[in-house]
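Partial view: only certain chains, each at its native spot in the assembly.
Going by the order they are written in, the chains are A, B and C; count residues from 1 in each one.
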Amino acid sequence: MLQLDHVWDDLRHEALEQLKVEPHLASYLYATVLVHPSLERSLAFHLANKLASSTLLSSQLFTLFRESLSDDIKIQEAIRADIKAFRERDPACMGYVHAMLNYKEFLACEAHRITHTLWDQGRFALAIALQNRISEVFHVDIHPGAQIGKGVLFDHATGVVIGETAVIGNNVSILHHVTLGGTGNCSGIRHPRIGDGVLLGAGAILLGSITVGDGTKVGACSLVLTDVPPHTTVVGVPARRLNPEVDVAMKATDEELPALSMDHTSSILNYTI
Amino acid sequence: MLQLDHVWDDLRHEALEQLKVEPHLASYLYATVLVHPSLERSLAFHLANKLASSTLLSSQLFTLFRESLSDDIKIQEAIRADIKAFRERDPACMGYVHAMLNYKEFLACEAHRITHTLWDQGRFALAIALQNRISEVFHVDIHPGAQIGKGVLFDHATGVVIGETAVIGNNVSILHHVTLGGTGNCSGIRHPRIGDGVLLGAGAILLGSITVGDGTKVGACSLVLTDVPPHTTVVGVPARRLNPEVDVAMKATDEELPALSMDHTSSILNYTI
Amino acid sequence: MLQLDHVWDDLRHEALEQLKVEPHLASYLYATVLVHPSLERSLAFHLANKLASSTLLSSQLFTLFRESLSDDIKIQEAIRADIKAFRERDPACMGYVHAMLNYKEFLACEAHRITHTLWDQGRFALAIALQNRISEVFHVDIHPGAQIGKGVLFDHATGVVIGETAVIGNNVSILHHVTLGGTGNCSGIRHPRIGDGVLLGAGAILLGSITVGDGTKVGACSLVLTDVPPHTTVVGVPARRLNPEVDVAMKATDEELPALSMDHTSSILNYTI
């Protein structure tokens, strides 16, 4: 367990504040947050109840998730980086406790981290069974084999599909209906690799074993079938590079990483065909 | 409660007819419709059972929804205008009782009306918690802050995302996978305003603080990043204005409002790039 | 019941193998597969538990599904053709038992076959009620009236919408977020007809009473509003024909049917606008 855990402390504090103003949620806040000794335990409990079914009981899943999360420092750090991403990048996010309890996008991402651990351990059948429950309950279909970096924000996340050999860097932001899909009835690496700090707009579809460079922005509704260089903006069906001069400026500073600014439109507004 | 309630009377009548031909649904029809004294009570019961979870019990939600619906004439009128829209504009809709029982798109819209009331009362945490359940259960992610007019038809509704500061007029029709999204990691008004009688085609993505005028049609698969004047047809990625001569004709009569005709293609068929 | 049932034999065999390496799934595998005498019984049980709600009990649905599947040779053959399609065309599919237990796309398709049977029997209300549960649980919204051939692969399937008068041929592959939609507030035939061996890419939207010929490929993110000839590749918003010379080659051999190769991009990669 992490020694100092500011995220968990703040999350608990927020829960206690919320309790005061909304007693109708008190029972829910206690059961899912306040009674638990750690963020990992709370998350395991919440996911177990969400993903349980009549044939996969919540008490079975709770044990499985607790054990998956309990000693894995890497996953514990990723959870904290992710929940911070929600609070920092999503203007509608009112705090850690909201992300934890009420963001299916956050829950789907953390549930994927568990299935990925199971996949790495060779527990394929269990990982696939959980992937399907995550897809049914949260509408986010991420193959357990997919590798996802830290500080990743899925915004809304409805309809997201990510294939087995996809790789996603750190601090990426991914809107709803984004596809990182394969192509062809073949095995081997067949899905996109997404660099650090990338922003993928709503409905963007990226297919095949392609690479999207660091700090790039893919506009909403875009179809990407080829590599995209770092620090560029692409948009359209098929996606084309836009405004190279803006890209140059963007490249100059880390603070303007599209995944962090969540600016979907400023460099695209003068876009015509 | 409304004095004369033709919608409720018709809905109950339809339920009794359905009962005769399909006894397998009798139990369901009685529990959700026939045993209740009003449309509001029936809707509160049905939504409570749909949105309940192991940590938000159906009996808790039923009370909350009953109270939210019981004295709010405005919401009661909107419910009736919405259910009429389903029967009038959706050729697959076989009656009020179908919309009420079996249209997740209708249920999601009415559940949003309740969360919006809670949001207006400052009960933010409860509203957000319900938004998430609506999103999990119906796949419709509408921020509780969004304002939606009367007589709004969501068709299928799967994957719809509507942001906090979006405003939707009366008699609008919105297909599945439509996004009214924000842009940028900022606060303030950052989502679209949709006029009366607008038709938003499947997969249309509208981003930012833009205005779509009354009676306009946005084609399927379109990306809209700028204002759109009233009574026009726009389509494409990015969306362009199409067929100004058709728009002129369309403007002439209220009966041809695209939201009411649900005509997605007639003025677009000669569209090429 | 089918005399020799290799699919069921193999599926049971796979379940027994899975049991050995993953005892955490043993309970699930026994309850849903191993205890049942036939594929039909197992599927009826699994779907009943998935689609059950507090007002449509699993024991009610189990009986209904068993009866629908028990004597209908045509539906029994279609189930087997579908599950074979998953194993043959989806490189992430690790066997029949995975498709059966963990592929919401497969389950949604088979559940539709049951609702279609009910629709054909004139049990409209029951069929519609089930359509809605399938849509809520699997995020696949197929009107019970739609006709679907054998050996159809829905890949991911999230967000798929298929209208009442749509007709889909044999051996078709359909990616997620595909729409076969109607247009206009009218009755009669108003949805697409899809030929044999067609591949519909992710996010493709096809609207109106149009025909897509056999062996055709519709690229991801495409909007199709007009007829498409057989053995062609179309892509874009609106969709245009691409690479007629590739189409000619493609036409020459059955083995290159796009639905079977699942090749989404090879003939599209040099596509520009």
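The rule is short, and it goes like this: contacts are C-beta pairs under 8 Å (C-beta built on N, C-alpha and C of every residue); 3 or more make two chains touch, one makes a residue touch a chain.
None of these values were measured; they are calculated from a predicted model.
A.B. asks: Please state: how many copies of the shared sequence does the complete assembly contain, given 3 in place?
C.D. replies: Counting every copy in the complex, the total comes to 6.
In this section, only the chains that are shown with their structure count from here on.
A.B. asks: Any idea if subunit B and subunit C meet via the same residues, over half in common, or different ones?
C.D. replies: At the contact between subunit B and subunit C, which are copies of one sequence, the residues are largely different (under half shared).
A.B. asks: Send over the residues of subunit C in touch with two or more other chains.
C.D. replies: Residues 139, 158-159, 177, 203, 221-222, 236-237, 273.
A.B. asks: Under the touch definition given earlier, write down the residues of subunit B that touch subunit A in their complex.
C.D. replies: The touching residues are 53-56, 60, 64, 123-126, 128-129, 131-132, 135-136, 139, 141, 143, 158-159, 161, 163-164, 177, 179, 181-187, 190, 203, 205, 207-208, 221-223, 225-226, 236-238, 240, 273.
A.B. asks: Please output the residues of subunit C touching subunit A within their complex, sorted ascending.
C.D. replies: 18, 21-22, 24-25, 27-28, 31-32, 49-50, 52, 58, 88-92, 94, 98, 101-104, 137-139, 156, 158-159, 175-177, 202-203, 219-222, 235-237, 260-266, 268-269, 271-273
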